[in-house]
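In what follows, a single structure is set out as structure tokens and then discussed.
This part shows chain A:
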Amino acid sequence: MALVSKRLLQRRADRSGPKDYEHLLQVDDVHLSFKGVKAIDGVSFHVDDGELFAIIGPNGAGKTSLFNSINQVYKPQEGDIIWKGDSVMGLKPNKTAELGIARTFQNIALYPHMTVTENMLTGRHVRMESGWLAGSIWLGKAKKEEIENRGIVEDIIDFLEIEQWRKYPVGLLPYGIQKRVELGRALAMDPELLMLDEPVAGMNLEETEDMARFILDVRDELEIAIILVEHDMRLVMDIADRVLVMDFGKQIAVGTPAEVQQNPNVIKAYLGEEVETV
Partner candidate 1 sequence: MRGRPLLYTSYESDQAIFNTMAKKVFAGLGLLVLVLLPFNVVPGLGFLAAGDWLRLLSTVAIFVIGGLGLNILLGLAGQVSLGHAFFMGVGAYVAAVLGGDPEGVRLGFGLPLWIWLPAAGIVAALIGIAFGPAAVRVRGLYLAFVTLGLVFVGDYVFRNWISVTGGAEVGRTFPPLQFRLWKEEEPLIDFTSDGAWLGIELISEAKTFYFVLAAALLFMLLAKNLQRTRIGRAFQSIRDRDIAAEIMGVDEFRNKLRAFGISSFYAGVSGALLASFVGTVIPSRWDLFLSIQFIAIVLIGGAGTVAGVVLGTSFVILLPRVVQDATLWMQDVVKEGDSLLATLLDLVVATDSTDFGLVNTLPGIGPGLSVFQLNQVIYGLLIIGFLIFEPLGLYGIWIKIRNYWKGWPFTY
Partner candidate 2 sequence: GTSGEEESTTTEAETTATTEAAPTETTEAAPTETTEAEEMILTDVGVDLEAGTITVGLLSDLTGVFSALVQPVVTGYEAQVEAINAAGGINGLTIVLEIRDTGYSVDTHVQQYNEIKDSVVALGHSTGSPHTVAINQQLVEDNMFAVPLTWYSGWSDPALNANLVPHGTPYCIESMNVLGYLTDQNPDAATVAIASNAGDFGEDSAEGAKLAAEALGLEVVYDGQGKVNAADEATLAEVATAIVASGADIVWVTTSPGAYSGIYGQALAAGMTALWSGSFVAWNFGFLGPDSPIRDAIQRDWTFAYPIAPWSADNPGTNAARELIQAYDPEAPPYEYYLEGIVEAQLLEAILNAAYDSGDMTRAGVLAAAKSLESMSWDGLAPDQSFVGEPNDTVQRLVNIVKPSAADLEAGGSGLELIEANYTSDIAAAYQFDEACFDAGFGG
């Protein structure tokens, strides 16, 4: 299917070599607390290549904190987080990005004063090289690199169908489009793991459908593994391969959507009785 450009597919091909690790990401009994608040209290799970893994749980359960721990913005006091066999603990957050972990945020964290294109180009930061001096002089390699990466970003813009917003500062764009740009910025990083924090919160049905489609495409066409945090149960249960349920920092269930949905603990802590109508 020609949904995604050749260049993007090329990236996928570049990644498909022999693997020398067991799981893409492995979270091992992680504990994190803030001044007495236990945000994460012993969570373990793993994500494999190309998997769509969902994390759900009540508000304040520690889902976002888990993302932040994987990115090393928060430094868990105990446990280990292993990326392709190596621990990421102690790395600076920007290093996790270089490793190939990309992310979107619960409260949109785009750069509001920069245009859509520029926002996406910042995603390319880790995949580019030229320094400030080369950039200032705008000659040779730096120029070539800029133009080349602009091309890659344009592919993603195409993929997400946001051509018409290209030159707008993202701060001025509608909420739904911003969410899409944020996904685009994460994709621009050539990630192997994409962490999505409530990608459809606040979206109407139509936008949710679009986003669901993009998520599935990313997974299917680009074969990027995804961790999805979302309160929209219809979406999670529809598209996730496996689901982890957290409550008060603890992990209360892992399994396929069908298994998790039946789990009485999950129903009690999270879904409530009337799950069908919500």
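Methods note: a residue touches a chain if its C-beta (ideal position, glycine included) is under 8 Å from a C-beta of that chain, and two chains touch if they have at least 3 such contacts; residues count from 1.
If you want to know what made the cut, all candidates are chains of the complex that A comes from, given by their letters.
For clarity, every value in this text was computed on a predicted model and none was experimentally measured.
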What candidate from 1 or 2 touches chain A in the complex under consideration?
-> 1
Complex contacts: residues of chain A adjacent to candidate 1 | 71, 73, 92-94, 96-98, 102-103, 105, 109-114, 118, 121-126, 128-132, 134-138, 142-143, 145-147, 150-151, 154, 167, 185-186, 189
